[in-house]
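Okay, handing you the structure first.
Only one protein chain is missing; all other protein chains are in place.
We just call them A, B and C in the order they show up, numbering each chain from 1.
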């Protein structure tokens, strides 16, 4: 994954570099923002048999190319699966979808820890052989201690990313700062409409004809981080808020699962408050 | 079209009333909001050969039924087409779509006047044989006089409804009050997100993955009236604001055309700030 | 649920009948096919507290109304849930979706038996507390005996309907005849395109830009029974047949689950080889 100022010759230099080392480019995507002061984004997926062994050397060799084009770059080994810590509350649909996609071969990541302030999903976690960590939150004053415990768990599990799969608590800025661009949340509304709690009630009140869900990276500002994926479903006057919530669950689980799979597959580049998704 | 408090026996009473008069129910739709203090909405489309001739008598006969159930009701003759005054600015796509649907037999309404502050669409209006009224707006201080002129035109044309087909001006509260629930606007954003001008720029800035358009009745609050129809299209990082505008035009024209057709066909009941659409 | 020749007065007669007995109509849907020799279809959902107790009497009282309009009708108690026998093979996604929707309150039916020619999903069935019946099919000659066993299981479980949730075997005409309009199958293609086995390979071969799935009632003709629900997803040249299958699974599980829920909720009327779905 490469981000850099746009300039002629980037693709030639990178593809030449890879070719010279015997790599076969499997897939390559580029995006240039256009206009003056352009940004250029690139994702190259290539095959190089012994890359795992000589990862460090490869990086050192690429450094001059990167320096020439002022690249911000990152190499991810396809053979090294991401490790996910999933935060949940009482609702199972998002977690269930992640488990199902994992077992169906659609989620290139391992779920290494489930963390919740409720015990409702403990049996589900255990049935899938994933450690379940109950971190109760009886009072707001427990939050700092609870977050400290959560950080411990995430780090002990060597998780690369945190997934908020309908975890109904707001994380503190210090927690968020610890995992920059590595916390994926599902918001049960079509952002930027219906920020905050009870989006289905808000949607019903406003009388919208479509409801949606939004997967985004968590930043300090509530529900304002870079959007990874969104989707909607049609609703009408017959749907009470309870029905909207039910319809919404189907959107939420699919939007979150797609976003997590793209993140796990290194298909998302964050650019300011937007994302470039090479899906 | 009937709105009233929900109570057993409404359907029986109304269908009995129609049957006794020889009417054949072609289509019937009901909706009850449920819960205590329910509202009940009903649309019955029926065939009664000589209804046009005895419309007044029919109404007088129905009055006792309506009184018994505290109905707010309205009878619209399918044979009497709505008359539309369409306000436009410089962009043609929405007006063109209305003309096309009209000629394709999909819009049960006659376009009787085109009003604009620009002359760009004059030729298009004339090509379709519709009077074009240029009401320029050089300065904000011209607005009261311009609106007075617009009201005159709408009333002289005996228009039943006003359609804002990408008319880029804000109407005054007094204009809006003159045509309650009879002004349909197309907003080029997915309300309630992106209220106000430049919604595509806002959408691009926020990095959304879907853009939308919203047709709604105009009320005093800008972009806050009852929503009739909405739709969205998928976009991605490659789309600059200019491309979003282009994609958005396709959504706008279709959403507005559907909303206008439903309004013209008496399929929309406004209920507080929401609509019941029997589509 | 009522089907009969269209004629004035049906709605009046039925709603009058219900009102006289103190029933409150919760929802009512009608459909007339139009034209000479019309058919009329109606679904009325009503609330009548002691209906379960006097179901037989209610039927006897309605008989004259039904006779007058030559109605084919059926009364289903909302309080009496349908019982489903689900046939599966090796793939879990459809069964898992049915389980999930059941636990999420979205499927008004009880799964009372799982029948399979493979043991792959035995653990999943047991985890949900549903009896699993392994009916192996080593050779085509086993089929008659296997079907006899399947009929026994279905009847012993007092199942009202059979759901083929990616059961990869063709049922014999005599099995099908035993459960008319009560066997729901999911076909992994957009019928009537891609009848028969390997529809994703066929779709890839033909280079379609959308793939789909179809839920239908099973009749003697393979993949030709009345369609209940269909949906599609966009695909492109990058998708090999294996990826189409993966994308297809998401469509299959949702289409089947919606169709089964509508069937279980008595929202489907079969009319020749078509369905009227009051969704």
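Side notes on the structure shown:
As a working rule, a residue touches a chain if its C-beta (ideal position, glycine included) is under 8 Å from a C-beta of that chain, and two chains touch if they have at least 3 such contacts.
Everything numeric here is computed off the predicted structure, so don't read it as measured data.
Residue C:230 is the one among C:3, C:28, C:230 or C:254 that touches the chain not shown.
Contacts to the hidden chain, counted on chain B, fall at residues 92-93, 96, 100, 103-106, 127, 246, 249-250, 254.
Seen across the whole complex, the unshown chain contacts chain C at 31, 34, 41, 190-194, 205-210, 212, 226-232, 236-238, 240, 271, 273-277. Of the residues in chain A, those that touch the hidden partner chain are 8-9, 11-12, 15-16, 18-19, 22-28, 30, 32.
Basically, only the chains that are shown with their structure count from here on.
Centroids of chain A and chain B (each the mean of its C-alpha atoms) stand 41 Å apart.
In chain B, no residue touches at least two other chains.
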